[in-house]
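Below is one structure; the comments refer to it alone.
A single protein chain has been removed from this complex, and every other one stays in its place.
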Amino acid sequence: MSLKETPIIIPQSMRAWVLFGPDDVRLVSKPVPRPGPAEVLVRIGAAAICGTDLEVLRHGRPGSIDGELPFGRGHVIGHEYAGTIAAVGPDVDEVQVGARVAVEIHAGCGRCQRCREGMYTSCLNYGSRRKGHCANGFTTDGGFAEYAVNHINTVYPIPDAMPFEEATLAVTAGTALYGLDVLGGLVAGATLLVIGPGPIGLMAVACGHALGAEVILAGTRPRRLELGRALGARHAVAVREQSLPAEVERITDGAGVDLVMECSGAPTALHEAVHAVKRGGRVCLAAFPHEAVLFDAAHVARNNIYLYGIRGEGNRAVGRAVALMAQGKISGAPLITHRLSLDALPVALETAEKRIGDAVKVVVVP
Amino acid sequence: MSLKETPIIIPQSMRAWVLFGPDDVRLVSKPVPRPGPAEVLVRIGAAAICGTDLEVLRHGRPGSIDGELPFGRGHVIGHEYAGTIAAVGPDVDEVQVGARVAVEIHAGCGRCQRCREGMYTSCLNYGSRRKGHCANGFTTDGGFAEYAVNHINTVYPIPDAMPFEEATLAVTAGTALYGLDVLGGLVAGATLLVIGPGPIGLMAVACGHALGAEVILAGTRPRRLELGRALGARHAVAVREQSLPAEVERITDGAGVDLVMECSGAPTALHEAVHAVKRGGRVCLAAFPHEAVLFDAAHVARNNIYLYGIRGEGNRAVGRAVALMAQGKISGAPLITHRLSLDALPVALETAEKRIGDAVKVVVVP
Amino acid sequence: MSLKETPIIIPQSMRAWVLFGPDDVRLVSKPVPRPGPAEVLVRIGAAAICGTDLEVLRHGRPGSIDGELPFGRGHVIGHEYAGTIAAVGPDVDEVQVGARVAVEIHAGCGRCQRCREGMYTSCLNYGSRRKGHCANGFTTDGGFAEYAVNHINTVYPIPDAMPFEEATLAVTAGTALYGLDVLGGLVAGATLLVIGPGPIGLMAVACGHALGAEVILAGTRPRRLELGRALGARHAVAVREQSLPAEVERITDGAGVDLVMECSGAPTALHEAVHAVKRGGRVCLAAFPHEAVLFDAAHVARNNIYLYGIRGEGNRAVGRAVALMAQGKISGAPLITHRLSLDALPVALETAEKRIGDAVKVVVVP
Partner (left out) sequence: MSLKETPIIIPQSMRAWVLFGPDDVRLVSKPVPRPGPAEVLVRIGAAAICGTDLEVLRHGRPGSIDGELPFGRGHVIGHEYAGTIAAVGPDVDEVQVGARVAVEIHAGCGRCQRCREGMYTSCLNYGSRRKGHCANGFTTDGGFAEYAVNHINTVYPIPDAMPFEEATLAVTAGTALYGLDVLGGLVAGATLLVIGPGPIGLMAVACGHALGAEVILAGTRPRRLELGRALGARHAVAVREQSLPAEVERITDGAGVDLVMECSGAPTALHEAVHAVKRGGRVCLAAFPHEAVLFDAAHVARNNIYLYGIRGEGNRAVGRAVALMAQGKISGAPLITHRLSLDALPVALETAEKRIGDAVKVVVVP
């Protein structure tokens, strides 16, 4: 852990992007928040845009705050960020002022059945500020701002050598890694099919490769598949030109794959996933199709397939992701295609949404 | 273990129901088979009819033998039976002649990835006799006969006091119990929704109740729901008259259930299952819908739901089921509605298929 | 959940036994505490004496409060109790005033690695009140008093029909059940050796029996072994007259047992445990020998034995224990041999320690 000795001077107010209504986010001046017990104040170094930010912006989902949508409540969006500890709350000694940290999104309430089982991303008091749940950018204030308060459970020290920009991808990598965890964790030598080369899919490629899997990446856009190859995919299947089932059959000599990470949300992806996996195999569902999908339940039962829905980054996987990043075993850097200033957030959001200039990850810097 | 001292005289030939073609099963005289290494000969005491028998009879599924359907190969059907060890193969000392046993269906090849992981019901050499896989009644000869050869892995001693008829339900109970195992095994105090009061569903009620769950049973027919109550369901939801979601809401005070066993195969059951379970809950899929079903994948991901397809009775759960039956904690007896002679198998099959006289389990006795 | 409608009038002060120094506990008048956020106030209905109470009384262990022993800090001892919710803290809606509850001891800090994994009994901030850890009777005020504040995570509703006295055993049963959980949870049909017929051992017998295990109980005192038989032990080995290894050999036909719960703390018990269990078996260590013991590490490695130390009742096992008690599948009642008034705590402690009148569980009632 590397600590800066210089005291950090915290201003009274800060710039922050607040959600006034659907598709209505405005840069305002807000008081810099103060960390309470078990909390720290992070001075944001960089914040990345995630597809879910666009969902929050437009529909208020997936979070709701004490049962209501986040519009018009002064809510600051943005959940993938990194920065420096600027202040700590009472009795916090887990990190020190000056420490550079990556963040994860969710801190559970600590009092529901799931939190007590360690499944804090499935907190049954999701969105209840009163009961202590936090999901920064979703149900508590997030990172498109100069400062954010984080629960102590959601910060992970990063080395000096890791740029904040790259560290914004810790939670993306943590989600991918958590997916591999729920698939059993023993991925060395396994064949892993990743469907969907979005950021989570690409980090699933990187993590799977780092831990020894033979990764097959399926997607539509050639540039993304190329990026996937650079991150460690041994095989890339362009699903518009190639038949995914035929390619899986060919690559695995008819055996099927051991594991699947479904990260595309495409309507047919789950069907392809459960048919690509071998008997007794496992599928992680990390994306949200907009509509109900057709599902071959008989095939799943007859072949003893297990299917794991995951909501984000659980089981402290962000910490494991940071470790792999710090060791150079995975890197988020290749995903970062655009850097803008915090003030240009609307441009950044549009760049991300429309994938202008083949945008993968767009990062804003205060 | 209770052993009969009287030597068992094994005849040269036996009566057996052989599958000649789709819906064409005939009573023939066959040589009594001889057990090889790691095998035993079971003199059948009783054999029950399962819905899957009707699938095998009509479509040859779910098994295939070395890649081909079982028709016209001298295949004996029937997979739920119990009886007495009549002879043992070379080097078999795990059981002795005279022991009374229940059976399970599957013995894996012992050499594929799944068998080596202990997942023998998901054997990757399923149906390959040459590689050592057995699934009596599916891919190797079954129990609608006077004798059957069983792999040593598929027999479980039962006490003298347990009638063979009841012991035919060991594999049914074992399937239900395996379902509870994959759901995590810790069911005491949990709310368990069982959908579908067929034999597996009813045994899931009995097993769940025995292990301390609060069981909700959902089904259509009042007689079955009544039977479910007798087996331990605290709540029974008649889904034609009542809304299952509303009842789950009411019974669980809005929390949703912890666990679901989907044993109906109904087209909407999986949808109802994933919406009945609370965030972070688990669903076991133990039935095979005939068509692809609509599946709310986004809900499953967003709520971190895990879904476990199971093929039959894995992980030696039949042994645990026999133990619970022997201790009187669960009983199969209430399910047995009809007893016929082996010679009357066609009548028995029709009784089971058409549920004549409210048939639940129909048993034939040689 | 059964709620009493009568409002509960809470007095200003209460009687409580406070630990002034080693072996120096005094009945004093203290203000009735007020529940804070995520807390409730319990009006004690009954409190039982545990062997660990004597440790706390004499040595201050196993707890320490913010790094110091609990002597002279106004600390109220007693951790096995049950009662009625008298008041709830802000935003507590999980239980209502008037609910009858059993308690568990530990609520973790919610912010350390272990708590975030769900292992709250292994909280790395054990004893740190500032960081939110509670272990009533050990590091926060306990139950030898008229009232106690409990974290919401440590109360479990009990049915009206369950006497408070019996409910004091929920945490004992929960510890035993947690032991079975870490041993894999699938105990039906397994042979389970319980060493040591103290309260935890006896409840391990009851829980193992309820879940379908074949239980062997080993101990010294005939009365305790008799009690163990009444609670479900199929075999009882009087280790002063019989050789435990020889008896295990005989009962298991030379196979060894599947699982062991070591609840005695006897110097040779662990050695006997690892030699009684079959290859690949599992041993739970739930007792604390006073000295280091000789351990056959080579045998443990060569036979792939797993050994699980447990500290108390983790993974919400108390909830499962309460469910089994409420269903009549286990009962703590046979263990309760003595009932005294709260004012007679010193007599109660002496009765428990010296096992006067064959004391098993001694309960005090305010």
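A, B and C are the chain letters, set down in written order, and residue numbers restart from 1 in every chain.
Criterion: a residue touches a chain if its C-beta (ideal position, glycine included) is under 8 Å from a C-beta of that chain, and two chains touch if they have at least 3 such contacts.
Treat the numbers as computed from the prediction; the structure is a model and nothing was measured.
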| item | value |
| --- | --- |
| Among C:107, C:145, C:158 or C:287, the residue in touch with the chain that has been omitted | C:287 |
| Contacting the left-out chain in the complete assembly, out of C:20, C:71 or C:306 | C:306 |
| Sole contact to the chain not displayed, among A:322, A:342 or A:359 | A:322 |
| Candidate in contact with the missing chain, chosen from C:122, C:140 or C:351 | C:122 |
| Option from B:98, B:132, B:184 or B:267 whose C-beta touches the chain left out | B:132 |
| Residues in chain A touching the chain absent from view | 177, 181, 184-186, 188-189, 210-212, 214, 315, 319-324, 327, 329 |
| In chain B, positions touching the absent partner | 38, 91, 94, 110-111, 113, 115-120, 130-132, 151-153, 315-316 |
| Touch residues of chain C, complete complex, unshown partner | 62, 113-114, 117, 119, 121-124, 126, 182, 255, 265, 270-271, 278-280, 285-290, 292-298, 300-311, 314 |
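Here is the rule we go by: only the chains that are shown with their structure count from here on.
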| item | value |
| --- | --- |
| Steps needed, at minimum, to go from chain B to chain C via contacts | 1 |
| CA centroid of chain A to CA centroid of chain C, Å | 41 |
| Sites on chain A at which at least two other chains make contact | 113, 117, 119 |
